[in-house]
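A protein chain is absent from this complex, but the other protein chains hold their places.
We just call them A, B, C, D and E in the order they show up, numbering each chain from 1.
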Amino acid sequence: MKIKLINPNTTWSMTKSIENCAKKYANEGTAVYAVSPDIGVNSIECYVDEYLAIPGVLQEIVKGEEEGADAFVIACFGDPGLEAAREITDKPVVGIAEAAMATAKMIAPYFSIVSVLDRSVKITEDLVKGYGAKDFCKSIRSTGLSVLDFGTNIEKGLEALKEQSMIAVKEDGAECILLGCAGFVDFVEDLKQSLGVPVLDGVMPAVKFAEALVNMNLKTSKINTWGFPEEKEYIGYDLPSPQNR
Amino acid sequence: MKIKLINPNTTWSMTKSIENCAKKYANEGTAVYAVSPDIGVNSIECYVDEYLAIPGVLQEIVKGEEEGADAFVIACFGDPGLEAAREITDKPVVGIAEAAMATAKMIAPYFSIVSVLDRSVKITEDLVKGYGAKDFCKSIRSTGLSVLDFGTNIEKGLEALKEQSMIAVKEDGAECILLGCAGFVDFVEDLKQSLGVPVLDGVMPAVKFAEALVNMNLKTSKINTWGFPEEKEYIGYDLPSPQNR
Amino acid sequence: MKIKLINPNTTWSMTKSIENCAKKYANEGTAVYAVSPDIGVNSIECYVDEYLAIPGVLQEIVKGEEEGADAFVIACFGDPGLEAAREITDKPVVGIAEAAMATAKMIAPYFSIVSVLDRSVKITEDLVKGYGAKDFCKSIRSTGLSVLDFGTNIEKGLEALKEQSMIAVKEDGAECILLGCAGFVDFVEDLKQSLGVPVLDGVMPAVKFAEALVNMNLKTSKINTWGFPEEKEYIGYDLPSPQNR
Amino acid sequence: MKIKLINPNTTWSMTKSIENCAKKYANEGTAVYAVSPDIGVNSIECYVDEYLAIPGVLQEIVKGEEEGADAFVIACFGDPGLEAAREITDKPVVGIAEAAMATAKMIAPYFSIVSVLDRSVKITEDLVKGYGAKDFCKSIRSTGLSVLDFGTNIEKGLEALKEQSMIAVKEDGAECILLGCAGFVDFVEDLKQSLGVPVLDGVMPAVKFAEALVNMNLKTSKINTWGFPEEKEYIGYDLPSPQNR
Amino acid sequence: MKIKLINPNTTWSMTKSIENCAKKYANEGTAVYAVSPDIGVNSIECYVDEYLAIPGVLQEIVKGEEEGADAFVIACFGDPGLEAAREITDKPVVGIAEAAMATAKMIAPYFSIVSVLDRSVKITEDLVKGYGAKDFCKSIRSTGLSVLDFGTNIEKGLEALKEQSMIAVKEDGAECILLGCAGFVDFVEDLKQSLGVPVLDGVMPAVKFAEALVNMNLKTSKINTWGFPEEKEYIGYDLPSPQNR
Partner (left out) sequence: MKIKLINPNTTWSMTKSIENCAKKYANEGTAVYAVSPDIGVNSIECYVDEYLAIPGVLQEIVKGEEEGADAFVIACFGDPGLEAAREITDKPVVGIAEAAMATAKMIAPYFSIVSVLDRSVKITEDLVKGYGAKDFCKSIRSTGLSVLDFGTNIEKGLEALKEQSMIAVKEDGAECILLGCAGFVDFVEDLKQSLGVPVLDGVMPAVKFAEALVNMNLKTSKINTWGFPEEKEYIGYDLPSPQNR
């Protein structure tokens, strides 16, 4: 089995640590690899970033089909373009936010999400609502640090995550912490230790769920909403129109 | 006052009829003009289409600032990229779906939306929920015709809209009909006549609301969520990075 | 075009400043005038007040029809009697709370409402829910001052509004402030200056929306819920029974 | 114990049958009596009717205090003015819709409401939502007959109620029927017989709950929202201003 | 009339005080008696406790039918097994949490619940949601004391309840306090005195509602969901299979 992880931003150092995390948790027979798209933005923190990232994600899905991928993981906590990805392929596509929340609900009655900038909170909030997880999510907390800050100053990043997670547990009633950025995969163990509650990154469960979906021979339902796109012209993208695929 | 309407798809005949509708309802002192983006897709019916359209919409917003636009209208019933557009400029940006629903609520207790393909229903449904209009929306009905079908066979399109609207009024309890595609601007009068309830296209109220926002000197709140994007690299788009604007 | 604003309470000094605000924002061709009803209560702060005010509001709507009004604005943040007003006339009727919320949603992802007495909070909360704006409203804060306090001690009123608005922005996450009383029209500019986020009174957008509805030739849907009242006897009011109009 | 029932409309024949129903179910020691207000409307089917009825209801509450009433029942399925009534007295006030729904939830998982005109459905729907009963209410059905039709043609009324109730049970999944008009008290037994599910009028449980509240020495909380109204001027009503009571 | 109260835990001292409370508020003609089941757990604070208690509750319902009970009260604030109890008998069954919330809504716009351990909060929260009372419930506060702590140290228990109730009123906006444990019946009067808002235990209203339901000749709807259980084998319980009753 081959699982392709797409880091929707163009920062390959992050792509690398996502791949490492995936490799650590994948089953023996599963080949995993992570890429960043050719077009897009180097970190995703607002709606503009999300929307500039998605066409590149879709291009990688299409390429992934040719590469023989059996399933895809979109490895950014906003799950950018998830529904579109499910239209453009019938292979399972899993978002890391979706996977993290589905997992959290099985090990704790309530979780909180600890994220990057304040402005990203609404994107996460909309996701939580969209996945029907509102009643399970006690709070969405931000560290005030940007995605790239976490790359350049790991110590500071970890400290900020610890602090906000602690407040989430002590004051907001969280019984599990979700890390709201794919760039946080390396912080899981440290945080788990100090918090006394389960700590979840989304990459890990997304890989496991992608494997599970392939194991179960499940494919995306093509009967209506997520059917393949209609024939039409795509202008300005390195993406074949549906009728040319 | 200058209002720029952006038809997110690349079908200029539709752009033209949107512009005509806008001109008809704009105040005397208001200059309105409509464009289609350089990149994107020729009709918008699924998530892939939406996401391929948005970067072009954002490019047009940025160009619009240089052109001296005082406000923007995104003229596709999915309001694609609306939140991102509000980040990238501080001028008011109005989506036609949002404007149509806000207006409908002032003239009827319940509305229904009549749209294109079955698969588009979920996009509309998500919008309705996102705008807090779920309790006002009795149904979202589709005609089974594509956006482009409506352009090529007007008779058939009108007939299908009439039929679905009638069912919405008679069976679903709609007391007002919203036309769920910017391509339907020319059908409003005909439908109104035959249905006996108000019929609303979104372009018309979006233009009026954009005017109103400019008249009230209101600008998008920049304090957090919809603040200008952070400095970063945009790759593969004809869009200046925030630090270069 | 002629727009009649009805201040549902009987305090004419407030009616006057509502009229002034309306005149400032109305289009050139629009005649606006504000009145208070003959029966009712001198300020509206609880359910009893609301219900004593509404029959007078309805009387003014009926008189307004004779006066040639093309649209109506109910200028009290509780939008008292809005649905009844929409039954008794087919001319557009806009409530200032409804207009303020619809506008706020177009310029900010979240707003807070700053209001008068603590006890009024629930009325406002019910409105917010009723308009589907719950997910957009971060908090409803009260100053603890009565409607009439604001008239007699402007300084103190402004201070209290500033304080609560500041908390709404800093602690509750509001990105826009709505002033929850028609008596606050004169505070908008001052507050905007000191808060750094958009500040909205409801009179201003209600007038603009009323104009817009008239421009679009829209009338209230009469097909069912908001149809004209059935024939029956009205006892004790200066209001013609439906069959006598 | 003395319970005053207020029929908010001015049709005394209905007031009489409400009183009869109340007498039948009241405990031995309980004196019950029903009245109609001096001002208002002869039947309540739309928002205008509701709002014209409420001031009269409030007058009857105030008079009721002088008459020594220990609790009040508002006997119209829209519970018009219920919150205001709870402000103006500290004696328990029970609405028949509220009482019917609270009771229904204890004897069936789902109910439907069968009501008068189509246009009244939204008022009922808003009530259901307001009482948190939305998930328990399978449907709100209307007979298309007016309140007064039921008085003039009992046979026809009963037939229409039977028909709609049957559909509610068979198609909508109702397991209990609520009669959505105080004028229906006399139909309960007949309907119960033919439907095979519990049938509830609201007068009966409202009287029992009013008794229960008095037995428990409970009074309306006066700490904030439903506190007595502030001192102010009431103009045009036979209702003493709060400071004169 | 005979009402059987079932204290789902096996602590008979609590059963006794529940019975005393019930006797105090029952009508003259009503015989009330309280029991604990033979199997179960001595206090109920988590899901395990709830589920171990329910079979014993059901056994007591069946025995109660033989004892001639006309109605049942389940006297634990989690209302454990309420829906099952309504299946196994057609006599009215009232839960104390349900009764408390229904009553609170009639005397205050908002309530808070003060309960035992932190871990019990979610059970209560789920109840509140399940009864459609979410919008009325300002907070669920826990004292951190166990059910049995309250029995052994009454002073400390009362102090803790007072403290949390005070916070609920002052900070959370509660206008009425519900005591979230049947073991709290004896604290009602003391708390009422010091808080200035209504304080409700659930036993008292549950008894009154049970009486009311019997007075109205209402029985549980047997048409579908709460119909008597199907014929089948019950293994390991002192409970006759449905076909043997």
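Note that contacts are C-beta pairs under 8 Å (C-beta built on N, C-alpha and C of every residue); 3 or more make two chains touch, one makes a residue touch a chain.
Quick caveat, the model's predicted, so the values are computed rather than measured.
Check A:Asp38, A:Glu65, A:Asp118 or A:Asp135 against the missing chain and you find that the one touching it is A:Asp135.
In the full complex, chain A touches the omitted chain through residues 25, 27, 83, 86, 92-94, 98, 102-103, 105-110, 131-136, 169, 173, 175-176, 196-198, 200, 204-205, 208-209, 211-213, 215-216, 218-221, 223-226.
Residues touching the missing chain, restricted to chain E, are 10, 38-43, 45-52, 54-56, 58, 81, 83-84, 87-88, 117-119, 121-122, 126, 130, 146, 148, 224-225, 227, 229-230, 232-237, 239 (touch as defined at the top).
Keep in mind that, in the parts below, only the chains that are shown with their structure count from here on.
Over half of the residue numbers at the chain D-chain E interface are used by both copies of the sequence. Inter-chain spacing, taken between the CA centroids of chain A and chain D, is 53 Å.
Centroids of chain B and chain C (each the mean of its C-alpha atoms) stand 28 Å apart. Among the residues of chain B, those touching two or more other chains are numbered 83, 109-110, 135, 224-225.
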